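Contents: one structure, followed by commentary.
Excluded from the complex is one protein chain; the other protein chains are retained at their positions.
Letters A and B name the chains as they come in the text, with residue numbers starting at 1 for each one.
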Amino acid sequence: MSSSRTDILTRLRQSQLRAVLPEPAQGLPDGIAPKKLDPTALLERLQAEFKLLGVETYVENSEEAVRQRVKGLITQKSILSWDANQLPYDAGQCLEGEKVYFGHDSKNDQATAEIGLTSCEAVLAETGSQAMISGPGKPRTASLLPYTHVVVIRRSSIVFGMGEFLQNFKSRELLPYLVFITGPSRTADIALVIALGVHGPGKIIAVIGP
Amino acid sequence: MKEKPRKVQLFHTCIVNEVYPEVGISVATILERLGVEVEVPTSQTCCGQPAFNAGFHDDARKVARHTVDLLLKSGDPVLIPSGSCCDMISHQYHMLFENDAEYLKKSHELSERCYEFSQFLVDVLGITDLGARINAKVAYHPSCHLLRGLGVRTQPKTLLEGVGHLECATVKDQEECCGFGGMFSVKNSGISGGMLENKLKNIQASGANTIVSCDMGCLMHLEGGLKRRGSDINVKHISQILAEGLS
Partner (left out) sequence: MAHFLDRVETALRDEHLRDAMLAATRDLASRRVNALANLENADMIRDLARQAKMTMLRDLAGNLETFERNLKRNGIHVHWARDGKEANRIVIEIAKAAKCKRAVKSKSMATEETHLNHALIDAGLDVLETDLGEYIVQLADTTPSHIILPIIHMTRGDIGQIVHEKISVPYTDDPEKLTKIARAKLREAFLSADLGISGCNFGVIDTGTICLVSNEGNARLCTTLPRVHVAVMGIEKLVPSLAEFDWMIKILARSATGQKITTYTSVISGPRRAGDHDGPEEMHVVLLDNGRVNILGGEIAEILGCIRCGACLNACPVYRNIGGHAYGDTYPGPIGAIVTPGLRGMKDWKELPDASSLCGACRDVCPVRLDIPRMLLKLRQTGVEEGRAPASIKWMMKGFGIVVSRPWLYRLSARWGGRVARLLASRGWIHKLPGLGGGWTRSRDMRAPAAKSFQQLWKERKRA
């Protein structure tokens, strides 16, 4: 195997010398300047994008209202949730008295849940994407297996785009497992007709807190 | 801008010379009306594109050298009534001469001075309205090398919009290739025929009675397709529409 490695690299080094590649263009900037919008504009853009994506959105102005909203959405259903202490606005309280699975339960059990309940690290207003970081208490499956996904969003976590969000990560540090989720799981494979919920959630509900 | 040129060399292209000589006449007529003297270098032949596109660069280079030398003899701008041949001379010659510093330099010098007909009228002479009038519903076909090679998108439309009584039809997928592509239409005749069919369907659906373009290659292809289908739609080089509209 190491011989393949050496072989590929040796031949590559010879190829590189002969490669016909376009001359570097002059006068290009180093990158794209990060875009900053004020909080109101960010929220508006996010709501507009969510609407396009078919994400059901609730904007709440108090912690209490968030909890009530979440409770109303999940009550009487089976839930696959992040650990209570990972949910903002004490939304974990809503899990009391409900049928809940957590990350440590078996995958087969998790897969029976009707609703996934999570928060997220940030949301990108430009595209309506949730930036999701998984880890202890924050299973990936909660935003993936159930047909409906309820995500509780901190208003302060809205940033403009992916570039702005990724700036938080220094290159040499170990990146966490990251996924950007933009709307429900979808496909256009069959005759270009959009169908939702192919593998992941077919329905996403966003509760944006104060 | 510099003073407007008073004289041009006409590189008439081989198709115009052999198959559509009347196009050369209408090009010259318009230019002369605009006060531009037309010189026709007699030893011009073909730009070499057929061989170049087929991969025969050595053979194409011979022709290209001849053409470069010929057209550089005079300092006058070169007017080419074909987007494709103009793109060949002003862009593709660079590829042919990439290992020939002398001719590479010459070909760059030449390309500075090459203009396709509509480009020359609008961009160099600043003409948008010649005062022509003609009763016709035209489907404009932007040929690929004109549009994507030379980046000439608006100039022909501007000229057509300046023609009184002329109606421009809306054609679906207007910017899609007609399927000509020189040798492509012969070697890959099936695919080319399929592309031609789509194009003609869309043009026929537009209700146009005339197809106008800036390339006689495409028009020869489209005309052949129309003829085969027994259609009575005409094809015209843009200079012909203008010349007829003025007479």
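Going forward, contacts are C-beta pairs under 8 Å (C-beta built on N, C-alpha and C of every residue); 3 or more make two chains touch, one makes a residue touch a chain.
The model shown is predicted, which means the values in this text are computed figures rather than measured ones.
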item	value
Selected residue (touches chain absent from view) among B:30, B:79 or B:177	B:177
Where the unshown chain meets chain B, residue by residue	12, 14, 16-25, 28, 40, 42-46, 48, 50-60, 62-63, 65-66, 92, 95, 144-145, 148-149, 173, 175-177, 179-181, 184-198, 220-221, 223-225, 227-228
Residues of chain A in contact with the chain not shown	1, 4-5, 7-9, 11-22, 24-25, 28-29, 31-32, 49, 103-104, 107-108, 111, 126-127, 129, 134-136, 138-141, 144, 161-163, 166, 169, 171-172, 174-193, 195-201
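In this section, only the chains that are shown with their structure count from here on.
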item	value
Between chain A and chain B, centroid-to-centroid distance (C-alpha), Å	52
